[in-house]
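Complex shown without one protein chain; remaining protein chains in place.
When the chains are written out, they are named A and B in that same order, and each has its own residue count from 1.
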Amino acid sequence: MQLKKKHKKKAIRGALTTASCTLLGLSNVAQAENAPWQFDAGVLYYSETDRVQAIEPVVTGKKDFGDDRWLNLKLVVDLLTGASPNGATPTNTPQTFTRPSGKGSYTIDANETPLDDTFRDTRVAVSGSWDQPLGDQLKGSFGANFSTEHDFLSLGASASLAYDMNKRNTTLSAGVSFESDTIKPEGGVPTPFASMVPAGSAQPRDASDDTRTLVDLLFGVTQVINRNMVMQVNYGISTSSGYHTDPYKILSVVDGSTGATTDYVYEHRPDSRNKQSLYWQMKYHLTEDIIDLSYRYLWDDWGVTSHTLDATYRWDLGGAKYLEPHVRYYQQSAADFYRVFLIDGAPLPAEASADYRLAEFTGITLGLKYGTQIKGHDTSVRLEYLSQTGDSSPSEAIGVLQDQDLYPDLKALMLQFRYTF
Amino acid sequence: MRSFMTAALLSCVALLTGCANLGVEPWERDLLAKPAMALNPDPIQSAYDDHIYFSKEASSGGRSFAGGGCGCN
Partner (left out) sequence: MRSPAKAGERFGSRRRIGSSEKPVTSHASQSINIEHRADYWLGRFQAMASPCEILLEIDDAKLARRLTQLAADEAWRIERSFSRYRDDNIIHRINHSHGQPVQVDVETAQLLDFAYQCYELSEGLFDITSGVLRKIWKFDGSDRVPDAKQVKAMLPHIGLNKARWQAPYFTLPEGMEIDLGGIAKEYAVDRTLLLLQQQSNASMVVNYGGDMHCSGPRANGQPWTVGIEDPSREDHPLRLLQIRHGALATSGDARRYLMKNGKRYSHILNPKTGWPVEHAPRSVTVAGASCTEAGILSTLAMLQGKEAEAFLDAQGVQYWCVR
């Protein structure tokens, strides 16, 4: 048995003292003041078959200012191109529509869902929040956000509180948020139910812009059930007033017997909306894997009710690698004022919209995510497929419309990359 | 349907907060402390999903604030 260094003994005490201090957290107070920023980035590629395409890079940064106080910042850039349904029904003849600017028009072939392809935009949004403890068991979070695109501006602020009890097994939370939106449509705000006029003529416009405000309240309880399981239940109530209409969407006015299109009119939605939701989520840790299940039930005074069921299974592959299949099921009922089309000569309703997003439909998403660590940094890639289907042959279809696909099904692919650094 | 759902979920809440024996001791939090066990483990991904579904559906929020902040709906 040999012992090295029989003669000169190395002085290790200094290094050992430093190591012990680190272990006991004695120098941590000083370190927190200089804690570095932690960044998290992602990019999303979104692509609908023949319709909208988007690229959305996001970067967030957070910094610990000591004593559990954090500053979070986020920057989002959203680049959109492509075409979106304008609300008119397809019919057996080609159709020509005036662009929202009033300076041009576009023609759609017969039997094709009318898509407005002037839909291209770049959006930039920044948001920040400050989290800090407000008491022994109380934490507060205060945030502000700002988003701008060429026809829309949004400013918002929020505050929320979280209170821990039962040895941090139960957390009660409450939050409020305000948002003020300014809508400045290209070409101006259209007059409700005004007929569409050809390009070049004076367009039926009411104003150059309009506004709406939203107030949101959220109450929640998070409860640790046992060593493997945690649950959350939230109740949300939201009220908004102001301009809710989509200024680019129209409705087809069709003949009551033949179903042929006779006119296009701009849509009009109510000037207020009250939504409520109940949300439940559960996470369960198996031996190595994790199950995530959530359900949301939403209802509002527009007549929309929806169910959202979401399930994710995190399959741990060892060594920080995982595979996560994901399924989402969504079902909504139509808004009271949703119309597939309007009938020529019939009295106009107070509000009407043919926006397919207010119709009755079912959406299914299937996805798979793969995560790993590269040089100690979490990174992941996710592929998702969304399919929305509605009633293509509703019972109210008349005449030529009975041969048309009256619900523009949506199929979209999403590819997302994430990296933490 | 609506009142049934409300009653069911609110009674879950009452049950949960009423059961003070639910929960774990501080040293039993090893699994719960894992980042993957957070209720929102990937905020950027959740934000992407929220944004996509906000612009394709009539519903939003529930897990967090329902506001949109973008002109897509």
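Here, a contact is a pair of C-beta atoms (placed from the backbone, for glycine too) under 8 Å apart; a residue touches a chain by one contact, two chains touch by 3 or more.
Since the structure is predicted, the reported quantities are computational estimates derived from the model, not experimental observations.
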Touch list for chain B against the chain that is not drawn: 27, 30, 33-34
Residues of chain A (touch criterion as defined above) contacting the omitted chain: 1-6, 8-13, 15-17, 19-26, 318-320, 376
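Throughout what follows, only the chains that are shown with their structure count from here on.
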Chain B-touching residues of chain A, taken from the complex the two chains share: 40-42, 44, 46, 56, 58, 60, 76, 78, 121, 123, 125, 145, 147, 149, 151-152, 154, 156, 158, 166-170, 172, 175, 177, 179, 181, 183, 214, 216, 218, 221-228, 230-236, 238, 246, 275, 277-281, 283, 285, 290, 294, 296-299, 302, 304-306, 308, 314, 322, 330, 332, 335, 357-358, 363, 380, 382, 386, 388, 410, 412, 414, 416, 418
List of chain B residues in touch with chain A within their complex: 1-2, 5-6, 9-10, 12-13, 16-17, 20, 22-26, 28-32, 34, 36-37, 39, 42-45, 47-48, 51-53, 55-59, 61-71, 73
